[in-house]
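Missing here: one protein chain of the complex. Every other protein chain is in place.
Now for chain A:
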Amino acid sequence: MSAAIPSVACLGVIGRNNNPLHISIFPSYDPTANAFTPIRNPLQFSLLLSSTIDVFDLRSKTSTASGDFGLLHAIDDRLAAYGFETNTGVRMVCIVDMRGRRVEAGGSGVAGQGSGAAGASTASSTSASAAAARSSVGSVGAGLRDSEIKPVFRAMQSAYVRLLQNPFYDPDEHAPLGGKGGRRITSKKFGDDMKRIGEAWTPGVTTL
């Protein structure tokens, strides 16, 4: 017996020149295949991330000083993009898959990555009860508040700050002043941080 809960589908860092600095993609639960696979391919995620730039630009005229843009837009009924902008114009985007993870309806345990056992149980249960659970979760509010994404951005920002503290990381190389483009972040540590954040986040998590 399981229900879908939100999970991070993709974390992206976009540089000052609107150039991609980092993209991490996380698998989502696919009920038909009963496996964890990314919901979109990397190209599509790139497109999704780049599309948020428009929203950032559109909102930056009216936005608050805090840099937290909250929900940028929902791409469809499953994916939604949340955004955060640092003082230096680096934008962090978190794309949430609203049905990216399964949770056992009885317990609160979050299904792990390769949860074969859980999958088997779902397969055996009737689809009717699954639907009921889904609707019940829906009524309880499987939704998401903007504030629930904040820990992700906090963690991303501190990871980025740690990256900046690395003397071998030259931010200008990644977003040349007044120039175009820029290199991507190659730091393995930063990538690991992103991976950790993306995998650890689930609604209600306050620190990452």
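The criterion applied here is as follows: a contact is a pair of C-beta atoms (placed from the backbone, for glycine too) under 8 Å apart; a residue touches a chain by one contact, two chains touch by 3 or more; residues count from 1.
The rule is simple: contacts and distances are computed from a predicted model.
Novice: So which of "Large ribosomal subunit protein mL46", "E2 ubiquitin-conjugating enzyme", "General transcription and DNA repair factor IIH subunit TFB4" or "Trafficking protein particle complex subunit 11" is the UniProt name of the chain that got left out?
Specialist: "Trafficking protein particle complex subunit 11"
Novice: Taking the entire complex into account, which one of A:Ala35, A:Val55 or A:Val205 touches the absent chain?
Specialist: A:Val55
Novice: In the complete assembly, which of A:Pro27, A:Gly67 or A:Gly182 touches the absent chain?
Specialist: A:Gly182
Novice: Provide the residue numbers of chain A that touch the chain removed from this figure.
Specialist: 17-20, 32, 42-43, 46-47, 50-51, 53-55, 57-58, 71-78, 80, 96, 98, 127-128, 131, 134-135, 138, 141-145, 180-182
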